[in-house]
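Yeah, one chain of the complex is gone here, protein chain that is, but the others are all in their spots.
Should a chain be cited, it is by its letter among A and B, assigned in written order, with residues numbered from 1 in that chain.
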Amino acid sequence: MTCNCCSSNDTNDTKIFDSKNLFLPKETKIVKVIQSTQLERHFTLRLADGGKMKFYPGQILEVSLHGYGEIPIGLASSPTRENTFDIVIRSTGRVSTAINQLKEGDSLFIRGPLGHGFDLPVLRNNNILIVAGGIGLCPTRSLIQYIMDRRSEFKRFSLFYGSRDPSQQMFLDDLSNWRGSADVEFHETVDKGDATWKGNVGVITTLFKKANIAPDTKVIICGPPVMFKFVIKELDSVGISHKNIFVDLERRMKCGLGKCGHCQINDKYVCVDGPVFTYSDIENLEEAL
Amino acid sequence: MNVYFIKDQDFNSFVAKMMESKKVVGPVTKKSKFVFAALEAPEQLRLDYDVTILPPKKEFFPTCQSLMKFQGNHCEGCINPEEKIILGVHFYDVKAIDMTDLLFREKNEDWNYLANREAATIIASNIQNVSSRAFFASVGKEVTPKGHDAFLTKLKSGYLFETLTAKGENLVKFGKFESASDGQKQEARSVNDVPLKKCAEALKHSSKEIAGKVRKSFANESFWNEAAKDCFSCGSCNIVCPTCYCFDVQDDWNLDQASGMRTRYWDGCLTEDFACISLGAGAVENFREHRGERFRHRIMRKAAYLNEKLGGPACVGCGRCSSACTPNIADPVNVINKLMEA
Partner (left out) sequence: MGKAKVAFFDFTSCEGCQIELTNYGDAAFLELLNHIEIVEFREAMSERAPSFDIAFIEGSFTREADRERLEDIRKRAAVVIAYGACAATGGVNALKNHQPDYKEAVYGKDAGQPHLDSSKALPISAAIKVDYKVYGCPMDKYELLRIVSHLLHGKTPVIPNYPVCVECKRREVVCRYDDNDHCMGQVARAGCGAICTADGIPCEACRGFVDHPNEEALVKVLKERAGFTDSRAQSKSRMFTANLRSDAK
């Protein structure tokens, strides 16, 4: 099946980096930086050589800064958008903290795209629900944008977004677009409200009663590990098959190439077999969720 | 290819001639043990070694290897293979090299390994002495070694030299070889059978039975916690293993503070932080927090996880982990046999 947006096959075989040295990063330039929340910064990048990177929603990049190291980061924009692509970096360690000091025009290095993203052929012509908790909205945003840009290829599209509190909400421009959009049934919640918050308060599963999710919906889940179990319990009560649930996992993907072993869960390497897995493929894998 | 014979008195000159052509790496002594090292003289070669501390994998995948050097925003790769001959590799290590060849090639080709590998000529040799912890005769019998270019067998009055590839055949010009007789070939076959009968330790079940039962034992937490009670999480079993290939990557600046290096180091999944990620503000999530989980992961990886990919277990029975483990708990034979009886 050919992808219309980048005229290549729906396989993950497009790599922009040097096939004779997969460890050699490629330079990008920072086009735009937005301070998303206190800890997170949203970067828009462009390849320094002016090329366009081919990738699929849900794929990851190894993002690096010389001397500081590399970290795996999910792409946060859709390949249907311009010649740029987005990532969001949360300051958690050496590399992310250093990257979050950078400004527009600075260089950032990437290897990728890597890994197995969302199976677009499986998702097309179906009802879609995306359940994103916290920074789980970043990698799923690549798919949200994709669906919004090719809305006619998908049926009903619902999006649940949960944050710890209103100050943790990201992509504020997107949120305001989605709130008023007829293309997505957008439901949001915060675990803890504040004086300005008028919306739903409660964990993400409280949104299920607001949206009547059909049993044949394809569901994508991304968020903190603790969220998965509760969301899947809700989905079970709706009667959604585990074959129709897709989870986006996080691990220590040091090389991104299925070699270094750090992200291994049983016989799977999250960086090449995932990060997006069909839930039925991993539900019996201990250590996965 | 062809089968040759070389007399004992001509052997050292064969090695010397090879050394004139390129670097020759072989087993040499290090105190009471053996290691693969670049030969300085043919006499150093100890083909009667039992097992080396580290496997010959280090010749393609060095314990620490530069992946990239940078200067400001410029960066370049460090792939720079050196032609060499690795002489005296036992068959179990050839099997392990076959595995790392496949694993570094599959899905994403890692030329930092493959370039070194392709620049190497491997001469396997028969096992003249069996290490006390070896169990190569009973593990992964369905897997045959195939990555070597030639095979050397010590006979009574010389060596049988069987070439398997053009690279191996290319070495014949360095020695005073003659065609091997049927009698010499027969003698080599019986010589190579001997070590298979000399392993002091043995697995009692087939790879398939073991993989099935080991895999099913995942949830048997009391077994794994008990097995790992004395585990130091020291990673010795990983580092000496010929089929382990995990690594960590670290960046450092040079003294000028503008240029520097990205380097990978052998890592071990038994060490505490191996599967740990940082969540920020000092918080971490460790996906294998307890030593029993890490101990289990290694046995799973050796006996079950990679079998489909490799056509057999990711263990070749060299016994290095068993001897490297100071509390003597890493021995796969003990762990697996106990599990099979449980």
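One rule holds for everything that comes next: a contact is a pair of C-beta atoms (placed from the backbone, for glycine too) under 8 Å apart; a residue touches a chain by one contact, two chains touch by 3 or more.
These numbers come from a predicted model, not from an experiment.
Of the listed positions B:19, B:35 or B:211, the one in contact with the omitted chain in the full complex is B:35. When you scan B:63, B:144 or B:206 for touch with the missing chain, the hit is B:63. When the full complex is taken into account, the listed residue touching the unshown chain is A:68, out of A:23, A:55 or A:68. Counting over the whole complex, chain A has residues 67-68, 93-94, 97-98, 101 touching the chain that is not drawn. Although one chain is not shown, part of chain B still touches it, namely residues 30-33, 35, 53-54, 58, 63-64, 229-236, 239-240, 250, 252-253, 255-257, 265-268, 271-273, 291, 323-324, 326-327.
By definition in this document, only the chains that are shown with their structure count from here on.
Chain B makes touch with chain A in their complex at residues 67-68, 70, 72-73, 75-77, 79, 103-104, 106-112, 218-219, 245-253, 260, 262, 264, 267, 269, 274-281, 285, 287-288, 293, 297, 300-301, 304-306, 308-309. Per the touch definition, chain A reaches chain B in the complex via residues 18-25, 27, 39, 64, 66-70, 90-93, 107, 109, 225, 250-252, 254-255, 257-267, 272, 286-287.
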